[in-house]
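Excluded from the complex is one protein chain; the other protein chains are retained at their positions.
Presenting chain A:
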Amino acid sequence: MPDDAPSLDDALVGEAVLGVYRQMFAALARDSGAVVDDPELVDVAETLLAAFADAGEDGLSREQMRYVCRRYPTETFENRLRVLKGLGAVREVFPKPNQLRYRASFTSVVGLMFVRRMMLDGGQSEMHRLLALEQLNVADPRMTPAQARDGADGLARAFRLWSVELLTLTNGTIEELREQAPKLWGTEEIMQRAERLHGAILRRWPQLDRTCTDLRAAIYAYGDASRRAAARLSDSAGTTRNLTLLPPETWRTFARTASRDELAAVLDAFVFDAPAPWHEPSAIVTAVEDGPKATPPRPAPPRPATPDPGLSADTGGDAAATERLREVAEQVLRGRDRVAVEDVLDQDWTTARRVLADLTSAHAHPELPYRLTWSDGMAARPQGSPTWVSPGVFERTAP
């Protein structure tokens, strides 16, 4: 966790890198968030930078800058100056408030030169220059393997992107291809240069073979792509080293229409093991124990141990039960309309609880005209039976 948190040093390094980026492309910036949309804006920047170069170490004041750019409208000039200042291409001679003299950044000029060159020849000559530079670097005794790897990785990436661009063009319209391809087509010279560089890196640092393999593949892919762009539609692409050259449908068609020998030739000299699943004895035991069982896993419902006698003769008809409850109720009331429950319960508890249960049933029975009403309060009778009782009334209701 503490290793992941960016330290202050990291932030400084990141800020420095960003600073270089900003200065490089300040000339192309319309505002601090976007690229110019009018070539004239770049011209303003170039005029300014040229004036700074002439001015020498004193730099230029704001009025001098405006004078140099008198061809351009005031609004454009102010806008450009603000952006260039914001991105660090033009800055105060001393970083303090109310500074009157300005100087220009060297990086921005180089960046602008680079950009102008890229506009002219679309990166191809830049690739030549990069390859030549890398070749010089590789010969340099101070070069470390890490630097060489970074350089090779960058070149491989450039070649990949280049071939992707060519490929897109190849699959696009023929007009677009005709218009763009001359800028992009690799010459044999670039291929040779790249392969020479690749050989030099590999000879000097054999441990970089993996990186070199990538670079080699990228060079080949680029070579194939440019050949293909030149031939546009070559049906002999089966020999290509760049599998993405052909659309997937073509591969599918090949797989369908090729003869058995042609298909087999693809994987000639490979040995494939026959399928050999392994059944460990413990796995067999587990499989059997986890498998569905012949007997259902749900246990049978419990049964009494004694044999079931079947249905009792006394089916307990509704009318019989009602009559019995009515009898009990009338016995308790003995002709009266209401009777206190504690009087009824004034006998031994075994009997009393049966009576109480019957009275409660009579109360709850919807057809019987009796009611059991309890009131609040509780009388504790430590010597009595039951030992506590709440006052209640069992009464006859209107039928």
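The rule is simple: a contact is a pair of C-beta atoms (placed from the backbone, for glycine too) under 8 Å apart; a residue touches a chain by one contact, two chains touch by 3 or more; residues count from 1.
Quick note on the criterion: contacts and distances are computed from a predicted model.
**Student:** Can you work out the missing subunit's protein name as recorded in UniProt? Choose among "Thiol-disulfide oxidoreductase", "Amino acid/amide ABC transporter membrane protein 1 (HAAT family)", "Winged helix DNA-binding domain-containing protein" or "Nitrile hydratase subunit beta".
**Tutor:** "Winged helix DNA-binding domain-containing protein"
**Student:** Which one touches the absent chain: A:E63, A:E188, A:E280 or A:D337?
**Tutor:** A:E280
**Student:** Which residue, A:P206, A:P292 or A:P366, contacts the hidden chain when the whole complex is considered?
**Tutor:** A:P292
**Student:** Determine and list the chain A residues touching the chain excluded from the picture.
**Tutor:** Where chain A meets the chain not shown: residues 271-294, 296.
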